[in-house]
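Here the complex is missing a single protein chain, while all its other protein chains stay put.
Lettered A, B and C in written order, each chain numbered from 1.
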Amino acid sequence: MKVSRRDLLIGSAGVTAGIIFTPVPWKLLGDVSIWTQNFSWIPQLPRGPVEVKQSACTLCANGCGVRVRMAAGCPVGVAGVSGHPVSKGTLCPLTFAAHQLNWHPRRLREVRHRGRPASWSDAQAAFAKACGEGQVAIFDAQPERAASSVFAAFIQKHNGCYRPVLGPESQALAPYASWSGVPVNALGYDLENTRTIVSFGAPLLDGWGTPGRFTRLWSDRAAGASDPQLRLIQMESSFSRTAALAWRRVAVREGSDAALAAGVARVLLEEGLVAAQAPMPVLPLAEAAAQTGLSVEEIRSLVRTMVEKRPVLAIAAEESPSVAALNVLLGAVGTPGGIVAKKNHVPARVPAEAPKTSPRAVLIDASVPWEFDPQTDAEIFRFAAWDGGGGKADWLLPAPGFLEYLTDVPAPPTSGVDTYAIAVNLAASPPEIKSAAQFLQKIDSSMPEVDQLIRAHCEEIFHSHQGAVYGEQPLPVSTIESAQKIEEQLRKGAVWVGNPSRPGNLRCVLKDWPAERTLPRPTNWAAAWPVPVLPPIATKLYQESNLREAPAGRQA
Amino acid sequence: MSDLLLIDRRWIARGAARSSTLRFALWLAPWIFLLLLGIYAAGLCLYYGLNQTNMDNRFAFGMWIFLDLAIIAMGAGAFFTGFLVYILKQKDLKPVLNSAVVVGLTCYSGAVAVLMVDVGQPLRAWFTFWYPNTHSMLTEVTFCISCYLLVLILEYIPVVLRNRQLRKVPSFLVFEHQFHKLVPVLAGVGTFLSFFHQGSLGGLYGVLRGRPFAYRAGFAIWPSTFFLFLLSAIAVGPSFLMLVTATAEKVTGRQLVQPGVYRKLGFISGVLLAVYVAAKAVDTLVWLNITSPSVGFGPRDFYSYWPLSSTFLFAAIVPLGLLPAILLIAPVTARKRGWLLCGATLACCGVLLNRFVFTIQTLALPTLAFDEFLSYIPSWQEVATFGAVIAYGVIVYSLSYRYLPLFEEGKGAGQHVSLG
Amino acid sequence: MSARYGMVIDLDRCTGCGACMVACAAENNVPPAPPSATPRTGLTPMLVHKVSNGLEGSAQREVFIPVTCMQCERETPCVGVCPQQAVEVDKATGIVMQIPQRCLGCRYCMTACPYHARYFNWWDPKWPEGMEKTLNPGVSTRMRGVVEKCNLCHARLHGAMEKAAAAGKKEIDPTDYVPACVEACPTGAIVFGNLADRNDPASRAADSPDAFRLLARLGTEPKIHYKSRQAWVRALAERGTSRSSEAKHV
Partner (left out) sequence: MRRTILVFAFGFVVALIAGWVAFPRALYSRHAQPLNFFHKTHGEKSGLASCDSCHTFGNNGEFSGIPRSEVCVGCHADKLGSSKAEAILVDTYIKAGQEPPWLVYSQQPANVWFSHAVHTRRAGLNCVDCHGSYGESDQTRLYEKNRISGYSRDIWGHSISRLRRAPHDGMKMNDCESCHRRRHVEVGCLGCHQ
């Protein structure tokens, strides 16, 4: 029989009718919708056992405690450790996404020599050669660590010099160090006991020191109160976050801090508002007023409000001898609520002397901010976990990233007491990754191992019988039976906190009022962040909201 | 005319005079280009996502929604004429009925097509039917519009089947004849459905408690905008139909309907417009003096931003509301075709403005104390996509006019000669 | 259990550091912004606004206002409008829930929300290669073309529920359920808790004379409260009443 066009039409009509009574159209409709709910090009969630670990953040020197959520052996969340003695359960905004940094596109995963891929053995050979030929300088932004001791041991064996790189907070403490002989790392601020803080542009509420410490203090004792327990007086030209939230804001001219300090000192001395004896600044009050852009009367009334509630503490944004001198005048050095020596016996583990000759090679530790420039024509061995771009290092050596290596965490620069913590390598680092200390051990096997040094320091703590270890609950060291126990605790994320320092173990005497000098102020909010890149979701802060300026030179 | 010039003669109704195939093709060409461009733009939006548009979290609804609301209002002529002819037995409007159906069909199908591009996940749009939220005005809109679109297609079928070639198929002829008995029923259903979705399109905005500029008190579950949108839609539907027919006459150079039909459409449009303007004025007063002050918003929160100032409100009511109403009703102007069409144009503009105010100004205005007044410019993809809808409408209407008996030309053939 | 979870945000304590925003994004697998994103196309379930009192010199004041989903209790604007039940107010917790997998992306809810607390996924979510290993396993990623918002870190509630169930308890331990932004706030400006419980610190804070809610007169009973001792800040609650300051900082 012959199939006509009509048959085809009717047949297909039958098929269409039939399909309606099969699962085909309905199941397809459903499955396609499910497909849109699980697009294959959208990342799958990690599956695997979830656990929570405690450690310390090592991205900068401020040693905040972090609670890390791990899934399938990889950090998937970072949070503060509530009640942490150093960071008070708080972190800086960026650390909440720090676990993303290890996968940042700018992550260094291979040795590079002048931009070209190279091997570790090449780098070691080159460095060993340099050591043989001349002096080496090692730059380290987080001194007092076990790794720092490795550096020290190395430069003591092979002639060289160790150069700590000070952050703005430490620089602000430098004058007291030079006047008292106590090293900078042993100095700190006793914020908890002060009543009035006079900040010369220090970003106290925007990432100064250990972020949690002052912000918590401020929110508990000052926030929003008309007459707060803790008075924050901010001297600043720009309307910064801190200025916006301070109890009083004094708008002074850019870079006139020294003049203002001198003016204040003059008023204090003339009106006999202070007991301490100190030299009168040479700068006349009218001149100081002119420089700061305030009237003489404004300065006078400012000074009176300043000393209403004592103790008073002046904090500079960076190195400023005049502000330091002001503290001496205010009697805020070596007293409660002032500048204190956090260590009663200062081991001064690492001699930081200037280079005798210009070095043949320079090793820059990963802790040093990317922007740091050693100002040398020597061969530069730069350790870094992330490539900040434009670095003029000869050797770019891939260092372990966030939570990828074992290190100890000494007391933060601004801390008023001595502390010690350990950050273990929670996450597996990619292959081809070495820390500076491991690098030096490869070159000279007689160098001490980091974990040995950490053990040694735990022994030290154990024998000192001082302070307490803050784990689940604080344990006085005297009640802990062995150094191993202490180390175990610290490796689990606990912190050792030493006894508060004896007042009077820090003395500064001024012969004459220090010379003027003005330094540029760190302008960018993330300038203090030593990592050259930002977690990708930091775009929330400066691209998807108008909350902050985009940080210069740092890519998310 | 020789067959060379009129290749598609076989398809054209006997006695209907049509321009040569070439001229017709030339007329279609630009519209087809516009259509293809729009399809490409829509493709971009579907493939890369809506980041191709200039909409954002604050302007979540943009030009598309505005124009969808507008053309759906214009399309109201379809159901309303059907209502007048079959329910109210206004037989003298029958000549424009088929044309009205085509206009409605293009408006609605075009709007639905754009909506499918506008939603982020078109492949899941059917969830609305499977998991409907009966409290949502949008559910009401979705159901009614899709059902009414079906009705329009059914109403269009008999028109198509009256094509010269298709009539030759006996079963089609039978079907068409039988089906015709159903058309009044369809008109009734269509009226019911349109009544609801035209209204709920207004309800869409009237229920926005969080947007005091749009929020309106109302009756039962329906805010006042429900009734205002319905009223404005049926008021402007006939006007738009007049404009389309007039344009068709201009383009073809033939008289397609009797002048009386215009006057009747105009009168109906005008009366309804007058009622609408009155209602709108009352609603505005209630809203500005009672509804919005009660939630802490005043006229200054709505009208203190250039350019969307109170002049917009005035324009919507007087020059684009009252004036056209008068032009369409007053015998003096209604007798003159020019004034009539001018009135119809103003009426359409008025509704256009009203829909613009509700869709765009509502979103542009700040709600929080620390908000700002926002602006938004559609991207070329948005414009092109909508251009395609216009082109689609023109093409479908042109084809229908050429091959289907949209107007009862057979009867009026004599006049063509006399009018030249 | 029928809790009513909410927050009280002390604006005097907020330093605008943005930790809450970053912590929120990390917890909820919010992708980084594509280069062309703007404050108006971004995904910021928690968004901090910077508001000035518009005055000059020493009188100048600034306040930072974290805005997230207000979890409206009554007449919830976004719930009624969703055509396919992708949004609901949970009976047991009072949390306004948004289900991206149900959403068709019509964005009607976004026009309905007076707080602009709902966000549309204009792009497919993308992370740098390998970074998907750092995603929170408890929160599914959203696809392009759907709306998302703050679900009060619902994954953490799941965790607390599972923990309670494992211990054979019916009620969760409140300390197990703390949203990421609350946990992250360095000044403890955000108090989170069950507003239905009179003894809960949050509900007590909400009763303080300094407490207020944004656009409370809309009558949607938002469960996110604010608090400030400064009168001009409290005046920001209602648009109508704050026009004097609003005029300056618009």
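Heads up, the rule we're going with is that a residue touches a chain if its C-beta (ideal position, glycine included) is under 8 Å from a C-beta of that chain, and two chains touch if they have at least 3 such contacts.
Quantities reported herein were computed from a predicted structural model and do not represent experimental measurements.
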item	value
Partner chains on view for the chain not depicted	A, C
Full-complex contact with the absent chain, from C:97, C:196 or C:211	C:97
Selected from C:15, C:68, C:111 or C:141 as touching the chain missing from the view	C:141
Sole contact to the chain not displayed, among A:27, A:304 or A:463	A:27
Contact footprint on subunit C, counting only the chain that is left out	88, 90-93, 95, 97, 99-102, 138-141, 151, 154-155, 158-159, 161-163, 165-168, 170
For subunit A, residues in touch with the removed chain	7, 10-19, 21-24, 27-28, 30-32, 34-35, 37-38, 40, 44-45, 49-50
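Criterion: only the chains that are shown with their structure count from here on.
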item	value
Labels of chains that are neighbours to subunit B and to subunit C	A
Centroid comparison with subunit A (C-alpha atoms), farthest chain	B
A-C compared against A-B, more contacting pairs	A-C
Inter-chain centre distance, subunit B versus subunit C - centres from mean C-alpha coordinates, in Å	40
Inter-chain centre distance, subunit A versus subunit C - centres from mean C-alpha coordinates, in Å	29
Subunit A-subunit B separation of Cα centroids, rounded to whole Å	63
Contacts with 2+ other chains: residues of subunit C	38, 41-42, 124, 143-144
For subunit B, residues contacting two or more additional chains	121, 124, 127
Of all residues in subunit A, those that touch subunit C in their complex	36-39, 41-48, 50, 69, 71-72, 74-80, 90-94, 96-97, 99-100, 102-105, 205-207, 211-212, 215-216, 218-219, 223-226, 239, 241, 244-245, 249, 251, 535-541, 543-548, 556
Complex contact set, residues of subunit C against subunit A	10, 12-13, 15-19, 21-23, 25-27, 29-33, 37-39, 41-44, 47-48, 50, 57-58, 60-62, 64, 101, 124-125, 127-137, 139-141, 143-144, 180, 183-184, 186-189, 228-230
Subunit C partner contacts - residues on subunit B that touch it in the complex	49-51, 55-61, 118-122, 124-125, 127-128, 130-133, 135-139, 142, 204, 207-212, 293-298, 300-301, 362-363, 366-374
